[in-house]
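Below is one structure, written out as structure tokens; comments come after it.
A single protein chain has been omitted; all remaining protein chains appear in their positions.
Let's look at subunit A:
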Amino acid sequence: MATRVRQRRTGMAGAAVATVIGLTLTACGGAKVGDDSADPGGSGSSGKCGTFNLAVNPWVGYEADAAVVAYVAQHDLGCTVDKKDLKEEIAWQGFGTGEVDAVLENWGHDDLKKKYITQQKTAVAAGSTGNEGIIGWYVPPWLAKAHPDITDWKNLDKYAANFKTSESGGKGQLLDGDPSYVTNDEALVKNLKLDFKVVYAGSETALIQSFRKAEKNKEWVIGYFYEPQWFLSEVPLVKVELPAYMTGCDADAAKIACDYPVYDLDKIVSARFAKSGSPAYDLVKKFHWTNDDQNTVAKYIAVDKLSPDAAAKKWVEANRDKVDAWIK
């Protein structure tokens, strides 16, 4: 009995194997993996550039910078681009360990410059991106239209009661965003003697969602925002005038009572990368464009939902002359 059962079992397994082999033989018509890997111009055809480690900080404007630089490095210079999604602090940390070659959009960050450029000497500045970073207080367009005088900070107290929320403890609410933003808002509110309280939304997402909702439902919101930013192409927020910036008026952080300076956004690369002679370094150094350029690519990504690569392709093909100047 036992032997018969065993025979039947092996028979069954054998049948299964035979079926599968048959299946394999009939399925042989498909294309094989790696058949078409020898396309010219692909990665590896130019060994000169090698791998280019590009940090991508978490906002869409930066993603636009990174998409275009990566696209050009890959297609015009034959680099293998390794994009790494990181917050600023961690990206700078990577300069020393050789894991990050370049950061493309640095907003001030004097503390990081001091630590990594001056002290540890693992990073060097690689010049301006051409983008002007503007930080300030913004209101939704409907509000600026309904109360034109609101764009002057002197009139803000008049409207403070309208900006009250459940979070602001009886004062007007000034909404701040992501903790990695450069902000003097608490000092500003105090030194300008405004009847406002700074409330931390905690993320850019929360900030954008608040403005979006405010414009749609005609709600009262005033908050921190910045340019260049893709969201401004969806809702063109209006900037509130603060006392004009003058050199040195922000020297003492506790006594600041003036507007933010216009930031010259710049590029930082690792010291090792700067000396490597890689064509990608020259590209990063020469990369230069305007706020409008960046907003265009950022809009492709955030609003039109193109992949960063497709967005970069679209822009590069339309702006060949600008790109050629970077890779000459």
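Rule of thumb we're sticking to: contacts are C-beta pairs under 8 Å (C-beta built on N, C-alpha and C of every residue); 3 or more make two chains touch, one makes a residue touch a chain; residues count from 1.
Simple rule for what comes next: contacts and distances are computed from a predicted model.
Note on the omitted subunit: UniProt lists it as "Glycine betaine/proline transport system permease protein", one of the names in "Phosphotransferase", "Glycine betaine/proline transport system permease protein", "UvrB/UvrC motif-containing protein" or "Sarcosine oxidase delta subunit heterotetrameric". Touching the chain that is not shown, out of A:F52, A:Y71, A:F196 or A:W230: A:W230 (per the contact rule at the top). When the omitted chain is restored, the residue from A:N131, A:S210, A:S270 or A:Q294 that touches it is A:S210.
In the complete complex, the residue from A:L112, A:A274 or A:V297 that touches the missing chain is A:L112.
Residues 5, 9-10, 12-13, 16-17, 20-21, 23-24, 27-28, 30-35, 37, 58-60, 63, 84-90, 93-94, 96-97, 99-100, 111-112, 115, 119-120, 165-167, 175, 178-180, 186, 198-210, 212-213, 217, 230, 253, 301-303, 305 are the ones on subunit A that touch the missing chain.
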